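Got a structure for you, questions after.
Every protein chain of the complex appears in place save one, which is left out.
Chain lettering (A, B and C) follows the sequence in which the chains are written, and residue indices restart at 1 in each chain.
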Amino acid sequence: MKLVPSLLERGMRVVDLGPDYRLPDPAEYARVYGKPHVDAAHLKEAVYGIPELNRATIRAGRLIANPGCYPTATLLALVPLWNAGAIRGSVVVDAKSGTSGSGASLSPTTHHPEASSTVWPYGTPEHRHVPEMLAAFRTFGSGAPSLVFVPHLVPLVRGILCSIYPTPSDGADPSTWSDLYRRTYAGEAFLRVGGVPRLPWAAGTNRCYLSVQPVGGTAVVFSALDNLGKGGATQAIQNANLLLGLPETAGLQQSGFGV
Amino acid sequence: MKLVPSLLERGMRVVDLGPDYRLPDPAEYARVYGKPHVDAAHLKEAVYGIPELNRATIRAGRLIANPGCYPTATLLALVPLWNAGAIRGSVVVDAKSGTSGSGASLSPTTHHPEASSTVWPYGTPEHRHVPEMLAAFRTFGSGAPSLVFVPHLVPLVRGILCSIYPTPSDGADPSTWSDLYRRTYAGEAFLRVGGVPRLPWAAGTNRCYLSVQPVGGTAVVFSALDNLGKGGATQAIQNANLLLGLPETAGLQQSGFGV
Amino acid sequence: MKLVPSLLERGMRVVDLGPDYRLPDPAEYARVYGKPHVDAAHLKEAVYGIPELNRATIRAGRLIANPGCYPTATLLALVPLWNAGAIRGSVVVDAKSGTSGSGASLSPTTHHPEASSTVWPYGTPEHRHVPEMLAAFRTFGSGAPSLVFVPHLVPLVRGILCSIYPTPSDGADPSTWSDLYRRTYAGEAFLRVGGVPRLPWAAGTNRCYLSVQPVGGTAVVFSALDNLGKGGATQAIQNANLLLGLPETAGLQQSGFGV
Partner (left out) sequence: MKLVPSLLERGMRVVDLGPDYRLPDPAEYARVYGKPHVDAAHLKEAVYGIPELNRATIRAGRLIANPGCYPTATLLALVPLWNAGAIRGSVVVDAKSGTSGSGASLSPTTHHPEASSTVWPYGTPEHRHVPEMLAAFRTFGSGAPSLVFVPHLVPLVRGILCSIYPTPSDGADPSTWSDLYRRTYAGEAFLRVGGVPRLPWAAGTNRCYLSVQPVGGTAVVFSALDNLGKGGATQAIQNANLLLGLPETAGLQQSGFGV
């Protein structure tokens, strides 16, 4: 947010991988990130960019807030259900992330002897991605469910699996949700709807996998992606492609590994 | 169930580590395990044995059904809340288990190249431990919540972390639940109530760790144990100690590793 | 070896990923693999195919024996030194392999609870790849060093690191070996000579990384590759490209992951 104003002034288009333009309200930014927002002027025009949910707006923008990893996985699963009125009230999102999600900075939670031998819940009472998700619901539709979001570090390097437990609306039938996803994401290059995904399918790619499975008289939705891919750098490339009028899949049709 | 009748006839006491005496209803057993129950006569007297929840009944019994790993972790967390009326309706239990929980039999899901690189949800639409847990709720109190239970294999060997999302009853205050646990389990040798547990604390022991953390306007309860310890063999020893009138901690005060 | 004769008869060219044509002597094949060789007639024309060591012969052939993973890593490191007279006598090859090297068949050694918690040496007194390597030395030059080869499974999925301890010839200077490699492999698309490699650099690719490091008054040579890539399927593609007159890098310039 310190650099962006001068970039825009020079006529450049910006995809910001950091969190500075993800929350529309500068006061909330200050509360969540513990420091004042110094570019509130551009917050209004910033576009929260998940192409499958708001492609046209991204194309028309010049400043894109690239979403966090957990929000991308969660919103791709929940926004279609929420906007269709299929769910209501509260949603439990139990997320499992590989340790690369914690970044390159060293920390005790990613020290190998610790990280490789436990499942590490964190993010209570409120992970920074919760206000980001709530704001995104309001951007992509109207209102927002209540989120009970608990992330966990698991002994993997890359990949996020969100196990999502929505509350179906009265009369809603979760057995139709797979079809709802297929209709919503028809023609999308990077969305896959089907059986329970494995994280290596997503690793190194810009893909997100969605799966609806019946359980306990209701349904669980699994959403899987690479936290450094669709949950990070490759979604930024996808957003940049849209901003620049390039084919949306440019640079994203081969793996990010081994090149 | 083939062997048990002859053992009881000889006057022996039995702790059964398998599932044969965990479900009180032989018809449900047949449905869940896909084969008829051949010792329905002894089902009536079998005691589902979690000492912290029904010590006196175990002591008076002669046939103990040693609980499954997931039910032990879940019931130690939920039964006190349920019996106190603190929760109602539906509970999401998102369980993460090390691969030793799948047993010594080889399977593709525990083949190292597969198991070490993903989080593997399974147990949909109904894991075998769900009817076991529902029956246990009715045994330990009255009625049962509705369970949305999804187990996941994670790339660890030993340990289960259940992330439990109950629905508080109207007016219930989750910030009091830690104290409820401390009162319920006061004096227990193997129960720990406190901060978020790490799985190596439990590995090789008969301990279960409970932690209540605020999140999303409600609370998540974490329950951690060793699936082969309190969730398996060491709880069987604890039950056997009770049956035999031995000190309950006999043989359980040192680690199961390295001996 | 059962299928190959009929394929050749039809005029097809063959790259065999199995071991049937790697040993020139059918009697040795019978000893090592415990069954008779049933196509000794074609053994004479089979070409052991490591393009960087015998590209011209591969191009002229019609039946290529695609090498094993350990031999590829070892021979790319040792053949240049041996043929230059830089080493003599005995070589210790201490190999560490990810568990995918054991294949898709289930076995106790790759059962996750076992494989993820130890380093598992095997292959004593003689791994099947030792006679393969000795035969290859004689094919690529004259004579062969004595090999002390011990493979170990490590808790990784993909990748082999061979730590190679040669005996320098009298007057040989290991500090010149990096340059020897650079000259030998000048222009090669898939060979990298430099600092100590990390296995993820090789994973999903057809690359082999070589590094010479001084230690204990002599030198250790590290050779790293993906056991399923340059040590397996991608080298087969490279060999097929040569057989078919295609560009040698066809299909090998992007990662084998995520496609």
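Methods note: contacts are C-beta pairs under 8 Å (C-beta built on N, C-alpha and C of every residue); 3 or more make two chains touch, one makes a residue touch a chain.
Just so you know, these numbers come straight off a predicted model, no measurement behind them.
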item: Omitted-chain contact residue, chosen from C:Ala60, C:Ala104 or C:Val119; value: C:Val119
item: Of C:Val154, C:Ala172 or C:Leu210, the one touching the omitted chain in the full complex; value: C:Val154
item: For chain B, residues in touch with the removed chain; value: 200-205, 207, 254-259
item: Where the unshown chain meets chain C, residue by residue; value: 90, 92, 94, 96, 114, 117-126, 130, 146-150, 152, 154-156, 159, 161, 163, 165, 196, 198-200, 213-218, 220, 222
item: Hidden partner chain, residues of chain A it touches; value: 98-100, 104, 106-108, 110-113, 115-117, 155, 157-158
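Simple rule for what comes next: only the chains that are shown with their structure count from here on.
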item: Any chain that touches chain C and chain A; value: B
item: Averaged-CA centre spacing for the pair chain C and chain A, given as whole angstrom; value: 42
item: Centre-to-centre distance between chain C and chain B (centres being mean Cα positions), rounded to whole Å; value: 49
item: Intercentroid distance (Cα basis), chain B paired with chain A, Å; value: 34
item: Where chain A touches two or more other chains at once, by residue number; value: 200
